[in-house]
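For this depiction, one protein chain was excluded, whereas all remaining protein chains were kept in their positions.
The block that comes next holds chain A.
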Amino acid sequence: MVDEKEQIRIGIAEGAILTGSGTLMTAGLGSCVGLVIYDETRLLAGMVHIMLPESPHVQPPHPQKYADTGIAWLYETLLQQGASHAHLRAKYAGGSQMFQALQMEGLRIGERNVRAVSMHLERLQIPVIGTDVGGHVGRTVWFELPSRRYFIRTARGDERHL
């Protein structure tokens, strides 16, 4: 079964690691952020579907839900799987504001998610290779190994990659 490509679907507030050829995908990102960190020199990548900027606890049962604990989980898991810090790179998309008419500050979570992701990656000194964030559109995203391409498809049928 070595030749078979693995396809991993990630749900809202979940995360997964891919160790070989295959795809990591998450459907219908709105204000959430789909973050991929991968090792430039190996077939190793992980994705988290981040919902909120900050965890209310130090050790939440589902760390992938939050930018702070989700990025820490992804980083540590990749290192355990044999990634080296110097070869880690990041790509991410999402963080929309889906309902344009909403004026409530508390609901502008998309922007806050993107800011939190960018800040934590900078703190860990992981270079960001590409992003596709903001706007008012939903995104389905997937990341492929071995190409290390991050694909984005919107409801309007636009498709692009990072």
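By our rule, a contact is a pair of C-beta atoms (placed from the backbone, for glycine too) under 8 Å apart; a residue touches a chain by one contact, two chains touch by 3 or more; residues count from 1.
Throughout what follows, contacts and distances are computed from a predicted model.
One subunit of the complex is not drawn; among "Chemotaxis protein CheC", "Fe-S cluster assembly protein SufB", "CotJB protein" or "ABC transporter permease", its UniProt record names it "Chemotaxis protein CheC". Per the touch definition above, the residue from A:Lys5, A:Arg123 or A:His136 contacting the chain not shown is A:His136.
Only one of the listed residues, A:Leu52, A:Ala67 or A:Ile126, touches the absent chain: A:Leu52. Residues of chain A that touch the chain left out of view are 11-13, 27-32, 51-52, 57, 60-62, 65, 96, 98-102, 104, 107, 109, 136-140, 155.
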